[in-house]
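A short worksheet on the structure shown next.
Every protein chain of the complex appears in place save one, which is left out.
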Amino acid sequence: MKDLMTPDLSAQVGALRLANPIMPASGTFSEDLSDVFDLDILGAHVLKTIMHGKRDGNPTPRVCDLQGGMLNAIGIPSKGIEDFRERMLPYWARYGAPLVVSISAHSVDEFARLCAEVSLPGVAAIEANISCPNIEANGKAFAMRPETTHDVVTRLRAETDLPLWAKLTPNTGEPVEVALAAEAAGADALVVANTALGMSIDITTRRPKLGNVMGGMSGPAIKPIALRMTYQTAQACSIPVIGCGGIATLDDVLEFLIAGAAAVQVGTATFQSPTVMARLVAELSGWMQAQGVTALSQIIGTVEAPAEGLHE
Amino acid sequence: MKDLMTPDLSAQVGALRLANPIMPASGTFSEDLSDVFDLDILGAHVLKTIMHGKRDGNPTPRVCDLQGGMLNAIGIPSKGIEDFRERMLPYWARYGAPLVVSISAHSVDEFARLCAEVSLPGVAAIEANISCPNIEANGKAFAMRPETTHDVVTRLRAETDLPLWAKLTPNTGEPVEVALAAEAAGADALVVANTALGMSIDITTRRPKLGNVMGGMSGPAIKPIALRMTYQTAQACSIPVIGCGGIATLDDVLEFLIAGAAAVQVGTATFQSPTVMARLVAELSGWMQAQGVTALSQIIGTVEAPAEGLHE
Amino acid sequence: MSLSPTILSVPAPEGLSARCLEASAVVVSNTPVNGEYRLLVLDAPREALNCQPGQFFQLLCPAPEGEHPFLRRPMSIYGYDAEAGRLQFLYKVAGAGTRGLATLRAGDSLNVLGPLGQGFSMPEDWQNLMLVARGVGLATLAPLAREAQARGRRLTAICSARRPELAMSVELFRDYGAEVIVVHDEDGSSTPEALRPLIEARIAKGEVDAFYTCGSSRLLRLLQDLGRTHGIPGEIAMEQQMACGLGMCQACVRPFRVGERVIQRRVCREGPVFPIAEAM
Partner (left out) sequence: MSLSPTILSVPAPEGLSARCLEASAVVVSNTPVNGEYRLLVLDAPREALNCQPGQFFQLLCPAPEGEHPFLRRPMSIYGYDAEAGRLQFLYKVAGAGTRGLATLRAGDSLNVLGPLGQGFSMPEDWQNLMLVARGVGLATLAPLAREAQARGRRLTAICSARRPELAMSVELFRDYGAEVIVVHDEDGSSTPEALRPLIEARIAKGEVDAFYTCGSSRLLRLLQDLGRTHGIPGEIAMEQQMACGLGMCQACVRPFRVGERVIQRRVCREGPVFPIAEAM
């Protein structure tokens, strides 16, 4: 009775077992989504990146529309570490899904200090946003080079016993080297990837459409780039890769799993359809059941070699 | 009678004056397009990259569809330098528009030799494709690092007196450093940019949709990335920048000119609409006339600072 | 011209909005109301219609020919009727998204998300209401008129426009028992200088307990000034570029002055209705 069996959707990300492989991407999710569906159906809860002090974030306009996606230059508005400890952590304790805390900083020291400070009971994993293109001038970030990646991940590793995820950037010519550097420095998983640096100009006013001039591109338009990096890093590394970038449909989820992702994050798609993650969990289950696929291991990393030529 | 004046569409790219700023992107254009419109209305003719020897190019499938664009891994099928000299050069001599010859190679020596060999009467400029992501394993290319860019452009510069354009890649974390390296090494202009490395998987067969596994993403989906690089490089360099990536409409052309491009190349849009370049020339002229803009200099690089906040 | 927003007969609950719904609605009609605005009437699931005046929906606009709007577009609720399952928006065609909305024909479906945000409040001691607005701001305030009538409040509506015939919702406000004053640019009656004595005369007669406004920063500044001078509270509905509309992305922040401090608030979540005194 293969096709009547309930498939096992659980996803293994290093030591962490998730009920299913669908989780939100940092910055596109908050408690506010509980207005729309029960957040406990998600594989994990990934919070907006926090930084140590209080920060306003970037000037408005902070987002703009693109064909097949959007640009954002939100920056990292942050209420600081106290707000996290006193308001957010207690709030998220009500859910069973593991809580992943995304952190960032301008310097390695600050990053390491924050990492130690958020390593608290109730936190299931730390996601190091070493790739946010808005933090430093001209969009440079730690994850653009293997050396800076190795430095920062080594320091973070020393500060926490929690699973440590490194979130990579597509804005590099060396994604594989960066991924290997993060792995060598002790990261438990890779999140692949953050936004691609882009720009848009309003031709009527001749002004950039973002207050910050440049910003991060997300949504379906970047999916082929994120998928390529997921494939490259999953081939090169032995730690799990969490795919992220443009995922909006069940086909997208399957595409990333087949490419080698152990789980996926859904960002911008939630803006188009706030119910999308709930739908994806149900659709994945339905698809596995229909296909007689009992576990994600039968999907993950099963990409085949290309067909030779195109002969009928 | 400002609005009845015929606007001057001519574009200056270093020493080269083009009748208008619209030209095709390498690899998306050939004599075959003369079936559709008179190719002499274009600002320049940019040929598919040639390499020295005869080559087959990549296995099929060589293209696939994306949301807002496509992937290609054509590779550089090439009939070699003799075919160029004996068949192509005489063919293109029939047109008045300047001929831009794109070249590439696997090594600096081979690149330099080819550059010398194509520096022939009838050639108006050489475009060095130092960024094609399909040539070397895993998509690495000269233009990913400033050092390799400086090396190869220096050698090419020594081999030719023709205007030398360096075509950059978006697959780098250091686009500005690479652009400055090309300028320092003597490039006369920059073409910004080539395709972004991407991938797509057919979830039914679990095979990559391209025979080459990975390929270059082009079309509207990459426009914000190419525009951002055009802006960055035009701000940083004093040589002209030719914008390229996802340009399909008059608004796109204006967006790149405003960002600082001296001219633009149109690639993938020609596949959707082979008449697009002819239309863009006419529409640009119409727009300039309607706006009372008499010369491109009133558009190029006129990007304003962002508005502060969003107050009515 | 009479635009008739239909409002829930039972007043909506005050305070935090209930859960919102992502739902598919069916277009009943989509017609131009004057050169600039169109009225979209939808048949929407009742569960999405537990609305308050001042709240908004995020509409997933269809793509018009050759354009590709991606994000949802926020639109104030112009009218709602949970019993009839009706939801109305009054919109101005501005860009790709609203051009897409304009292509909708009766029978088409439209994905809507809402109701979102915090609507207007109407505490018991706000008995004499004055509404001062301009342009599409009048549409955003339209549902307030019926609410005021339902609660037995007295409403004066100052409708500002470029030309008198462009003043929106005038008959609607009259239908719901409001006193309407039309001011316009052509005779100069719409300038803050002209409006100030007009409003101050009412204040002097004790006819203004609270202001509502939307759509003009000049009017906002006038009402802030009058509010400060005369101790009159009020609310404003504000706009900002949005992505999620739910409070998650922080795209839609605006600065507000709270005491000595300037703080950022999300228009989609803490707003779009804010105290006039705090708006900047």
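Per-chain numbering from 1; labels A, B and C assigned in written order.
Convention: a residue touches a chain if its C-beta (ideal position, glycine included) is under 8 Å from a C-beta of that chain, and two chains touch if they have at least 3 such contacts.
Predicted model only: the values in this text are computed from it and were never measured.
Student: Determine which one of B:Pro7, B:Pro61 or B:Gly260 touches the chain that has been left out.
Tutor: B:Pro61
Student: If I consider the whole complex, including the chain that's not displayed, which of B:Ser30, B:Ser119 or B:Gln235 touches that chain?
Tutor: Considering all chains, including the one not shown, the answer is B:Ser30.
Student: Among A:Gly27, A:Gly68 or A:Pro208, which residue is in contact with the omitted chain in the full complex?
Tutor: Within the whole complex, the residue contacting the unshown chain is A:Gly68.
Student: Provide the residue numbers of chain B that touch the chain removed from this figure.
Tutor: Chain B touches the missing chain through residues 27-30, 32-33, 35-36, 48, 56-57, 60-70, 72, 74, 77, 219, 270-275.
Everything that follows uses one rule, which is that only the chains that are shown with their structure count from here on.
Student: Out of every possible chain pairing, name the one holding the most C-beta contact pairs.
Tutor: A-B
Student: Which chain maximises the distance between its CA centroid and that of chain C?
Tutor: Farthest from chain C by mean C-alpha position: B.
Student: Name the chain with the Cα centroid closest to the overall protein Cα centroid.
Tutor: Chain nearest the overall C-alpha centroid, as shown: A.
Student: Return the distance between the CA-based centres of chain A and chain B, expressed in whole Å.
Tutor: 33
Student: Per the centroid of Cα atoms for each chain, what is the distance between chain A and chain C, given in Å?
Tutor: That gives a centre separation of 36 Å.
Student: For chain B, jot down the residues that touch at least 2 other chains.
Tutor: If we look for residues of chain B contacting two or more partner chains, we find 68, 220, 309-310.
Student: For chain C, write out the residues touching at least two other chains, lowest number first.
Tutor: Residue numbers touching two or more other chains: 68, 240-241, 254.
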